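The complex is shown incomplete by one protein chain, all other protein chains being positioned as in the whole.
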Amino acid sequence: MTSEQLLFLAFGLLVVGAVITSLFHKDWRKTGYIATAFMGVASISLWILALRAFSQNIADIRPGLKLAVLGASLTFHIDKLSAIFLLVLPFVGLASMVYAIEYMGKVYAGQSPARYYPFALLLMGAIVGVVASSDLFFFIVFWELMTLTSWVLVWFDREDATKVRAAWVYFVMIHVATACMLAAGVVTYSLSGSWAFGDIAGALGRMGQTNPVLIHIVLALFLIGFTTKAGMFPFGGWLPEAHPAAPGPASAIFSGAMIKTGIYGVFRVFVEFLAPEYREVWGGIIAVLGTTSIFVGTLTALLQDDSKRVLSFHSIGQVGYMLLGIGTGIFFLNSSPVIAVVALIAGLFHVVNHACFKSLLFLNAAAAEYSTGTRDLNKVGGLGALMPLTMATAIIASLAIAGIPPLNGFASKWLIYQSSFQGGLTSPLFLLLVLAAFFSSIATLASFMKFLGAIFLGKLATAGKKVTGDVPASMQAPQIALAVACIVLGIIPLLPITLLYGAVRGSLGSMSVPGFANIFGANLSGISLHFGGVTAGVWNPAIATIGLLVCGLIAYAISKSGNAPSRETAPWYGGEEYTTDQVRYRAHGFVLPFKSAFVRIYPTVRLPRMNLQFLRKLFDFDGWLYNPLVKSGSRLTDRISRSHSGLPAMYMLWQLIGVVLVLVILFAWR
Amino acid sequence: MSTETASVIPALVVIVPTSAAVLIFILGKYAAGLREVLAVLGSAAALALSAAIVSATLRGEVLTSFNNQLYADSLSALLISLISGLGLIAMIYSLKYMRHQVQEGGLPHTTTSGRLTAFYGWIMLFIATMLWACLSNNIIMLYVAVEASTIASGLLVAFYWDKRSLEAGYKYLMLLTVGITFSLFGCVLVYASGANILGGSKGLLLSDLRTVAGSFPPTTVILASAFLIVGFGTKAGIAPFHPWLPDAHAEAPTPVSALLSGVMLKVALYALVRTVSLFYPTFAPVAMFALALGVFTLIIGDIMALAQDDLKRMLAYSSVSQIGYVLVGFGIGTQLGIYAGLFHLLNHALAKALLFLAAGAIIYSTGARKISELGGLAKKMPITSFCFFVGALAVSGIPPFNGFQSKLALFVAGAEAGDWYAVILGIAGSLVTMVVLLKAAKSVFWGQATPPASAPTVREAPLTVVVSMVILAILCLGIGIYPKAVYPPLKAASAVIQTIGSQGDSVARSQSSPKYRIARSR
Amino acid sequence: MEISPQLIHTLSLLMILTSFAAVEARNLRHSTVAYMAQALLICGLLLAYSVQNSALLYWAATALVTKAVLVPWFLWRSTAGAEQETKPAVSFGVSAVLLIALASAMYKLTHMHASLFVNAGGNLAQIAETNLAVAFTVFFLGLYAILTRRDAIKTVIGLCLLENGVHLSLVSLAPTIKETALAGIATEVVVTVYLLLYIIGGIREKFGSTDTSKLTELHW
Partner (left out) sequence: MFIAGALLNVILVILLAPLFEGIVRKLKAVIHSRKGPPITQPYIDILKLLGKEDLQMGGGALFRIAPMISLGAMLLAATLTPMWGKAPLGTSGDIIVWVYIMSLSAVAVMLGAFASGNPFCYTGASREMMMLLSAEPVAVVALLTAGVKAKSLLMGDVIGWQIAHGPSMSMAFAGIAFFLALQANIGKLPFDMVEADQEIADGPFMEFSGPRLALYKLSFYIRQLVFSFILVSIFVPWPGVSFAPLALVAGLLKVLVVFVVIGLIDSVNPRLRIDQSMTYMGRVLFVSLAALAFAVIGV
């Protein structure tokens, strides 16, 4: 089959699957199998497509859908960058579909599958469209489709008022972002007369000469549009609202696949289209914003007690890592291509890894909810004894997201640290960013220790009493698959890195990029980074893993050397044993000493209730015009005199402000 | 034009009061009456010496001591005569006043006589430091002297040692020292740039710096003038650096308030002009900025004065606004403007000192200081009320008092220079000042009194107090009626200010004046 | 004989730390000690400069007596009995972040726009750049202390830091200064500190504490 047919086949399958699944109203399981089948075939065709794309770019596929008025024509262009996403995202989608078969059937028994599967499938289709299309107009169309379908999934559970409100938050925030994106697109269109990506790059370039202010505005709009979807702080406020509201598998898709499209957009615009002279400033902005997102998201996650809220805030944090990598890359594209390439690869690599472990974590959380019916970390506990496989996958995922070697999270974080560190040698700002990122990764570890300890380990809580056994095989399979992915990507990082190198090189286009071996070393078993010829960092997962195994064996040998007898006993409570829940150590207390330090650094999203009162107020001139004027006039003297509060420090502050003002004015005046 | 002649008089002007202070500290313990005598004599001697300097400068001489460390030109002469004159009057005023006040309270661990010793000693030091500041020709020493005057007056502000005065003293010392430190930095910058051109220690002498100030790098000029404005401006009570002022002026013993408001602010302003005017020809905007700052200050001062109920605080805030006027005068920068500024400086010194002394007299006899509590004193203390009215009308610029002359000159100068906004706001401000002061005067002297001010025992203040007030009142009236009396020294002084920046001789001035014409014509 | 930039840099950079310690130590006596250390550093700096300008030796001597002996002694005396500081308005973390931001900003400022302050050439200029950065940092730390510390004695320490900052900038801007005026600068600080502490003693006995946020009886 030609790649063209493959692509259309995938779309067709997803759409047809949506139509068919929408016919079922009762049987979750059957619907699930059908949806999985469609998703599976679609994914396979997409994977073939992606693998072809790696051999050579799949040039413009034009279905002939045109909007002559707007000069927009539906065009697909699958280069290596899109191929990366086309490899990863359907994988996540498929996993969540398989997972949903049993899960949805049990948890949402009362509901109708016709309100879940069609939208899930369409969502996947939209995501594919977003990463595949090379025409901004249709890119935005797919984007909007993605938003709408995911929005339906968020308020899937209509009965719950809080979830409907979460959906409302999601809807508003995302559409504000989309509006920004659209505005930016319109500006570029008005300059280039076409929506095609290539022309947009040209338009941005020309804008640089003609109107340097406008280009910054346009870029800012693009950034807001993309990073809102990606869930970056401070635009990601919808994320902790929407993720917990959606059903488990859906949130896996959201965090594993959907928010990645935002990163994709950032990469496209700011790496491919951006003119060189703007790279430094915008790279810096993206990196700093990313780091802020890491810091705030992670530390806020530390304070959460709802398993899915924990994960959502960590999505905010992890997105920060990706943006830090990409931002650093953009920043150094001009000055030092090696650092830039490493950083860009690191960012994309983290996208891939995050897709694996975060969707896995959402599935784990869903599994716990599936068996106990609650998401409150303080209520569950000790499930590990009953669901060992789930716990194993959960541990792998947690260590991966915390960046513990030799798992995949470490590989990408390591690359990010290395590149930002090398960058920091020339511009120290990045050193601070590295430190913030590092600190946050320990905080991540802390919060996942809490996650594991609260859900799977420790004494069995009453909530877990009714749990019979581990989740069914159809829910195990995706978890295991994802866990394996985490391990494999961690142990042989060079495999994905080669692909990513191709992608980055492809999107850098004409720029001369150092050869692969000159950056990552010739030794294929491990990475040895070369910056300016000298080796500046090495990470050889193969040897490390073997070493770890060997050392573990040594430890095992030591422990067995005394061939000590062993005996089963009950835990010792320093006296009489109480019933479990009294002596359980709740998740809430785990980071208690830390909470005092960081309370509420994340602003909560508040949307105003719509009311028409203001119209009436508008015509009441006395109310808002005259009386205030009169009052303020009379009160002015008193106000000013009140400013002399008598506080010495206050007066000192005046002095300081005065100094600044005097300096500013005098300098402005000359 | 001006011939520099080494002379011992400037040195004496500083040394005499200092030694008087030292003697008071030493002998005060043994001979109770001696300290007053010493104080009066010391300030009188200082006055005489400054009169000598004035006459010398009017002859076009410039007296220097300690090989140019002290440098008395007509500007310095004006100020030192003002300082020593007001000092003498304050001393006469204190003779009875303080004797009565120290009964109520004062510095700890001392007897009443010990307190008197401390008072006279410190106040003589205060006067001495101010004289030194006005005579110093060494830019670092100028700073040191100004700071020293703060230190010397610090304990005087906190003299009564009760909650209010302690608070005032803390704010006074802390805020002023921090503010002044900025100006030290400014001086350092000026010195550093000067030393790079002149080399060695010559860069420290203002009289040398003026010859090279034109060739400083512009950024240094801006930085230095900014820091100097902030630093000395804090001490001069320019908004928004003024908050220490009402507290200190209101809580200090009345003679001290009179000196603080009458001359210390002026000394700070003098330091400001001395240093910043160095850059005036090269950096004309600094003048416009000073103008704007002055307008802002006078507005803030008036608004604040409106809201006061405490008599002395009200006077203090009105001092803020009057300082604003003086600054406006210097900011206008034309010959007439500077003249008007100096003239108003003089007038305000006299009038505001008069007002403070009158307020002190009222407090002395009634023990009350809130306007709302006072009332009906016109009959009980006629002379005081007369003096207060004179002062109030003079400050708010009503003919035939001196304030009118200076403000008129000020507005004319502003109009000539085209700074209309300053003129309009200035006139509005002086109206507000009049309202404030006359309202206060009305309710104090005619309104209804509440205890203790309404006690039948209230009567006119003792003789020395009255005498000192009357002298000032006569001066106000006299200058108002016959301003020519003070014209020559003011003229000379303003000429000095105008030529500080330029190289000091007529040629250089003719060079600099077109430049500054350009700067004026927007 | 040449002056060694390395030594001067080390000394002046240490000054940042000492001043930060002086600002942040909750125990007033500790911060007094930190201040003393800083005063000694200043003397060291003056000595380091004095190899090319012997006039600085006198200044160093004066600074030693006033800054390193008298002022700490006064502070020590006045903190007797009340060693613990009134809780400041701003916590440690904030100040640390602020200090880092401040220091780096000043460093950038003085190195990028050195011409603002230094119009001398030669190796002194390079030294002056870093020194000025330090001086400004110390200066602003002092201001910061006066602004955010509620304890009156702490504000006095802040004042001393302020002065130290200016003095450091003076010596690094004009290392060739030959003046007795400097002695005046150095001594007046002591007198100010003494008087302030004297008044603060009064405040302590009248108000019962040295908490400046209580000093609001005189307002509008």
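Lettered A, B and C in written order, each chain numbered from 1.
Criterion: a residue touches a chain if its C-beta (ideal position, glycine included) is under 8 Å from a C-beta of that chain, and two chains touch if they have at least 3 such contacts.
Owing to the predicted nature of the structure, the values given are computational and were not obtained by experimental measurement.
Under the touch definition stated at the start, the shown chains contacted by the missing one in the entire complex are A, C.
Among the residues A:Met449, A:Ala477, A:Ile492 or A:Val513, only A:Met449 touches the chain that is left out of the figure.
Shown as candidates are C:Trp59, C:Phe74, C:Tyr107 or C:Phe139; the residue that touches the absent chain is C:Tyr107. The residue touching the chain not shown here, chosen from A:Gly193, A:Pro212, A:Pro276 or A:Pro388, is A:Pro388. The residue touching the chain not shown here, chosen from A:Ala275, A:Ile487, A:Val513 or A:Val538, is A:Val538. Where chain A meets the omitted chain, the residues involved are 381-382, 384-385, 388, 391, 395, 399, 402-405, 410, 414, 417-418, 421, 424-425, 428, 431, 434-435, 438-439, 442-443, 445-446, 449, 452-453, 457-460, 526, 528, 534-540, 543-544, 547-549, 551-556, 558-562, 564-574, 583-585, 589-594, 596-597. Within the complete assembly, residues 6, 9-10, 13, 16-17, 20, 24, 92-93, 96, 100, 103-104, 107, 130 of chain C touch the chain that is not shown.
Everything that follows uses one rule, which is that only the chains that are shown with their structure count from here on.
Chain contacts in this assembly form a complete graph, since each chain touches every other chain. Counting C-beta pairs in contact across A-C and across A-B shows that the higher total falls to A-B. Here the CA centre of chain B is 31 Å from the CA centre of chain C. Work out the mean CA point of chain A and of chain C, and you get 48 Å between them. Looking at chain C, residues 143, 146, 155, 212, 215, 217-218, 220 sit in touch with two or more other chains.
Annotation for chain B: residues touching 2 or more other chains are 170-171, 174, 178, 223, 246-247, 304, 307. Contacts from chain A toward chain C in the complex involve residues 428, 597, 641-649, 652-653, 656.
Chain contact summary for the complex, chain A toward chain B: residues 636-638, 640-641, 644, 646, 648, 651-652, 654-655, 657-659, 662-663, 665-667, 669-670.
Those residues of chain B whose C-beta lies close enough to touch chain A in the complex are 170-171, 174-175, 178-179, 182, 218, 222-223, 225-227, 229-230, 234, 240-241, 243-244, 246-247, 283, 285-286, 288-289, 300, 303-304, 306-307.
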